[in-house]
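The complex is shown incomplete by one protein chain, all other protein chains being positioned as in the whole.
As written, the chain order gives the labels A and B, with residue 1 at the start of each chain.
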Amino acid sequence: MQEEYVLRATDIIKSFAGVKALQGVHLEIKKGEIHCLAGENGCGKSTLIKIISGVYSLDSGKVEFNGVDQTHQLSPLNAIMNGIQVIYQDFSIFPNLSVMENLAYNSELMQRRKFVNWKRFRRIAEEAVSKINFNVDLDAKVGTLPVADKQLVAISRALINNAKLIIMDEPTTALTKKEVEALFRIIKDLQKQGIAILFVSHKLDEVFEISERFTILRNGQNVKDGDTSELDSDKFTYYMTGRHFENKHFTAEIKEEKPILEVRNLSREGEYENVTFDLRKGEILGITGLLGSGRTELALSLFGLNKPTSGQILMNGKEIRLDSVQDAMRNKIGYVPEDRLTEGLFLDQSIGRNIVISEMNHFSSKLGIINEEKRDADISKWVSELKIKVADPNLPASTLSGGNQQRIVLAKWLATNPEVLILNGPTVGVDIGSKHDMHAILHELAKNGLGIIIISDDLPEVITNCSRVLIMRGGKITGEVDPLQTTESDLTKQVTGAAVNS
Amino acid sequence: MKNNATVSMRIKNWYGQDRNFARLLIIFILVVIAFSIINPSKFLTVANFQSMVYQFPEFGLMALGVMLTMLLGGIDLSVVGMANLTSIAAASVLVALVPEGASDSQTMLTIIFAVVIGLVVGSAAGYLNGNLVSRLHIPPILATLGTQQLFTGIGLIVTQGSSISRLPAMYAATGKTLVAGFIPLALFFFIAAVIVLSIVLNKTKFGMSLYMMGSNPVASKFSGLNNTALTNRAYLMSGTLSAMAGLIMLVNYNSAKADYGTAYQLQTILIVVLGGVNPNGGFGKVGGVTLAILILQILSSGLNMFPNISNFYRQLIWGGVLLAVLTLNYFTQLREQKKISTSYKSGKTEPAKA
Partner (left out) sequence: MNKIKKMTHQTEFYIFLVIIVLACIIQGRSGQFFTGNNIVSLLNAMIVPALFSIGTFMIIVSGGIDVSFPAVAALTSYVVTVVLNAADYTGPIVVPFLFAGALGLACGAFNALFIAKMRLPALIATLGTQSVFRGILQGALNAQQINDLPISMKEFGDTNLLVSSNEAGVTSLLPIAFLVLVVVVVIAFIIMRYTMLGRGIYAIGGDENSANRAGFKVMKIQFFVYCFAGVLAGVTGVIRASMMNMVHPTNMFGMEMTVIAAIVLGGTSITGGTGTLTGTMLGTFLLTMVSNSLIMLGVPSYWQDFMTGLLIIVGTAVSSIQILRSQKQKKNSLSRASS
């Protein structure tokens, strides 16, 4: 009899250092279906995947591949032998080696080959890329490819060993909209070939678009599973977080008509050109655009990390030069970076130090001697002001959840008493719950007179939270919309340029 | 549940920070007791302690310099080169500018001048290291490996491969004066350096910035710290400290040569690692490093009391101690990791960020 399930995991229990990460979770994937595994950060998604792929061992439970009990044989090799392939977020590639080698190694190693046959490598690679019609120079070094192509290398590689189930861990994080669409086409295509896909995500639009069935985890437990057609966005959010949210549109209370920040014809060769806009106190200005539209480059220029080639920046009517972060800070500009873990946080250092690192001048003498009382007072002030849940500010920042970590980064900049705060992707990788809290904080800050710029490609985010939205495409500002008068699909068209081209 | 975890984490954190110091203190006491018992007639003598206090400031100062660079996640393999270059510079000045039969005051002035020149040379050498790392982005290992060779090379060229001696007697005599009647000048400078560095690292913006940048240089850039300046300053200070060491070496040996003290290169790294500085940067205390310096000096002096043990054994012992400390750290870490995930299958840990 044909077995219906390619994967069945039941009653999986796993704890780390006494903390239960998975408390009897089950996950069933039918042959050839696209299944979505959703849940907030720390819900146990990654742990579950790592158990299936044999990276972690399980404490108890049962795992079946194609109807055969494999609970006691789980290992990375066993998973591959059974046609289970995982594509991790970092794609597990070798940037220093050619596409061909990246594609060939896994299967060569599986067959325990000792010697290299470059012709066979090429054959394997050609066959692999042809399965998804991926057009790439097999001799190119993978490190030189764009992100989307790196992902396709990883997907092609997964297909070599007669994959029956491909697990994709947050595959869309680093992709542009177009690339996501291309990826989805490939996923559908793979499905036609009878391959099941487990799609791990917490983005609800993607879940709706691609998957047929879903499983949602919360705190290491199953909350709900079923057909995606039974799901709507409110339910989805509720299952993920256990909370109900209402989306309140932000309206600005402009206190002064005179802009605090003026950007005039700012250009940087090859990145963006002739960018002009104003920002007033109390406003939340959104800048949205696709990856590569120049939005991040522009943001870095406003923070002194990417020197513009021409144009002017004015603060309070006076022209300023931003050649370094120190210049930006002197002019009271703060920046919450896109990549919290590498650019925002000192993970091993204490929470307190993370909060006050950028405002050391506030509590130190001219000679640079730190007044510890003042420092500790500052730390506790920001911890309570932003409601950061900490047991002790002397603990390393790595002990905090993603949402609280993001608050630390925000606190760091608020502590410098900025007049303009730029946030690049402020809620990337943050749970829905924390996301709403973060937005509420930003609304409050704007009400108190801060000028805020949110740079984001999360369109619902900019629509609900900004008082004005600028659209960036191909390095230029191509339009401005009033979020109260626009819809997401409208904005999508403008961002991708679909409306203009037609 | 969560609260419990954080409390235990806090205890672990405190323990982690001070455990190293406590461990070093125990080793220190044990070593002192051991030598006092084995050979009290030689170890517990004024002469022995006197010779010790003249010796350890040499490599101690260099080790403090290495520590600063390692806090940044770098390393300085050129401290010995900088020290020798300094002493060669100072010696050249002394030999060239002090004529025979010069008056005391004239000699003294020249000595001050030579010391200043020496400090400038050492600091400049350190600044060069800093720039190679911060501006040209050469990995610190390679940059300082190269400059170690370069500084030694310059020293060899200046001295034409031999040594500079026949220094005015006053230099060594001045170097051996006792501050406040009982602290040798070299020791005085060492103590001063330790105090200044503790204050700098614990109580100043610069110190805090150093630790933070050592933890995550990208985040420090995005937090408005000036990474280039911090790196330059750390390596420059390493140069200055090495220069002080070089001037002390000139007092102790009464001559300058391009390849004195080559064993210190390893010894300084041993001290810094033994002292609990994280080779990846971000963590480490002056107190730990100072204790490690003292432990090494006592071990070294203790070994001196056994004339049948060849001097070369010392290398074996230093290397052995370094590897032993690293191994010990490895096993303590392993035990802690096991506690965290008893069932992590693959032998390798994946990065914590994943």
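What we mean here is this: contacts are C-beta pairs under 8 Å (C-beta built on N, C-alpha and C of every residue); 3 or more make two chains touch, one makes a residue touch a chain.
For clarity, every value in this text was computed on a predicted model and none was experimentally measured.
One chain is not depicted; across the entire complex it touches A, B. Checked against the hidden chain, the listed residues A:116, A:377, A:440 or A:484 yield one contact partner: A:116.
Among A:90, A:419 or A:490, only A:90 touches the chain that is left out of the view. Screening A:291, A:391 or A:428 for touch with the missing chain picks out A:291.
Across B:32, B:108 or B:156, the residue that sits in touch with the chain not pictured is B:156.
Across B:148, B:216 or B:240, the single residue that touches the chain missing here is B:148.
Mapped onto subunit B, the footprint of the missing chain covers residues 75, 132, 136-139, 141-143, 145-154, 156-157, 160-161, 258, 266, 269-270, 273, 279-280, 309-320, 322-323, 326-327, 330, 346-348, 350-351, 354. In the full complex, subunit A contacts the hidden chain through residues 76-77, 80, 88, 90, 92-97, 101, 105-106, 108-110, 113-116, 144, 146, 176, 270-271, 290-294, 297, 474-475.
Keep in mind that, in the parts below, only the chains that are shown with their structure count from here on.
Partner subunit B is touched in their complex by these residues of subunit A: 14, 16-17, 19, 54-57, 59, 75-76, 88-90, 305, 324-326, 328-329, 335, 337, 341-349, 353, 357-358, 360-361, 364, 367-370, 372, 391-392, 394-396, 398-399, 412, 416. Every residue of subunit B that touches subunit A in the complex is listed here, in rising order: 1, 3, 5-7, 9-10, 13, 199, 203-206, 208-209, 211-212, 215-216, 218-226, 282-283, 339-346, 352-354.
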